[in-house]
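Down below is the structure, laid out as structure tokens.
Note that this is a trimmed complex: some chains were dropped, and none of the rest were shifted.
Each chain gets a letter, A and B, in the order it is written, and its residues are counted from 1.
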Amino acid sequence: MADLDEQARAQLVSVSTATLTTLLFKRGLRNVFLQNVHPVAPGLPRMVGPAYTLRMIPAREDIDVLDAYADPAHPQRHAIEHCPAGHVLVIDSRKDARGASGGDILLRRLMVRGVAGIVTDGGFRDTPAVAALGFPAYHQRPSAPVGPIWHHAADFGLPIACGDVAIYPGDIMVGDGEGVVCVPAGIAAAIAREAVEATAYEDFVESQVKLGRRLPGLYPATPESRAEFERWRQPPQQD
Amino acid sequence: MADLDEQARAQLVSVSTATLTTLLFKRGLRNVFLQNVHPVAPGLPRMVGPAYTLRMIPAREDIDVLDAYADPAHPQRHAIEHCPAGHVLVIDSRKDARGASGGDILLRRLMVRGVAGIVTDGGFRDTPAVAALGFPAYHQRPSAPVGPIWHHAADFGLPIACGDVAIYPGDIMVGDGEGVVCVPAGIAAAIAREAVEATAYEDFVESQVKLGRRLPGLYPATPESRAEFERWRQPPQQD
């Protein structure tokens, strides 16, 4: 699992998921934003990190009992203790939020361990406490029922589905107040650079729109508006 | 497209969407509240204005490319520049929030132009920024992916569906913290007047309920309770 370059991490933490989807679309990638996956609470810090994956299948009553958690080799508990610092734990919960994918104690443990965030397309429990943690956590909706009622943690470290998006271990997960985008590992550094540039141009557009300027000729960019942008972004010259 | 009388606008901005649905139901109109359409953020100003409509159909890969936006005749961009001030831009996104119906730059442009608000049954992108704009915006859920992945802006100015409700251009769209109701243009002024009256009676009911009064004989109104209400609302006489 490739590590994330610190420069790319810094760049990605400063751009929006919306900007990233546009750049990924330019490269032919249409399905990168996790559907129906939302921040547990408003105002959480942004999230950037490589994906560490965990896969749930439906529970079976004779296998999925509370005592199963006592085994340190249980894949969910293993993932909680072994997801590397700086990574994002991404859980394939089959979009089923009837049972929890995790709760405040597990999330606190991840936070203490330096994990960058957690994502499920199911639901977390103890969400009032989770909201207070200040740890980037994304899910579908709150779900108090304990996990084994509906979920069996099958394995970790495999490609998974999350929110209808393919997540390969090591793909870079970026989360903001809008949701989570998955940037394929191989192009993450390039996308990060482009995103910083695109964001700068969008800032320019915003400044112009505030002044009452029309969008045509400005957004999307034209050669003329790009030239204008270059002048706008330049630091004022000194004599 | 008929303009909205200033008195009616002032009246409508002071009443709730719940009150309006009751009055429309009395006239036999059952399907006027947009389903699954919510304010982008809590605390936005109320919205009142005639509908200016934009219609999306599904995207096709060879037609819906980012460069298409460069054409000022592109219906979405046309709508952004031509939706009249005081109107509400209403977008038929076929209840599909997988691709964005618009983002913060477009919404800021609408706000600068004096448009009264924007409504889609899909999703907006850049919603953290949109929430900060203070511009009335209603959608299904946040959606970072750029629009052309799923949507093609087909035309504007036609009757559309939005949130399972028929929207005819010029119908009066009213939005509050609960959602959006569509008041047919021809009865908007009458409904506005009735709504102010109904709201006054509801204020009376609320004052009575706070005092511990039972609802029967009070809500719904009886001739006796109406008479009592008339005395209640009267300004105290001076000698």
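The rule is short, and it goes like this: a contact is a pair of C-beta atoms (placed from the backbone, for glycine too) under 8 Å apart; a residue touches a chain by one contact, two chains touch by 3 or more.
Quick caveat, the model's predicted, so the values are computed rather than measured.
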Overall copies of the shared sequence [whole complex; 2 in view]: 6
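As a working rule, only the chains that are shown with their structure count from here on.
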For subunit A paired with subunit B, centre-to-centre distance based on mean C-alpha positions, whole Å: 32
Subunit B-facing residues of subunit A, complex: 16-18, 20-22, 25-26, 30, 32-33, 35-36, 38, 176-179, 181, 202, 205-206, 209-210, 212, 214-216, 219-220, 222
Interface residues, subunit B side, partner subunit A - complex: 66-67, 69-70, 72, 77, 80-81, 98, 100, 103-106, 108-109, 112, 125-129, 141-146, 148-149
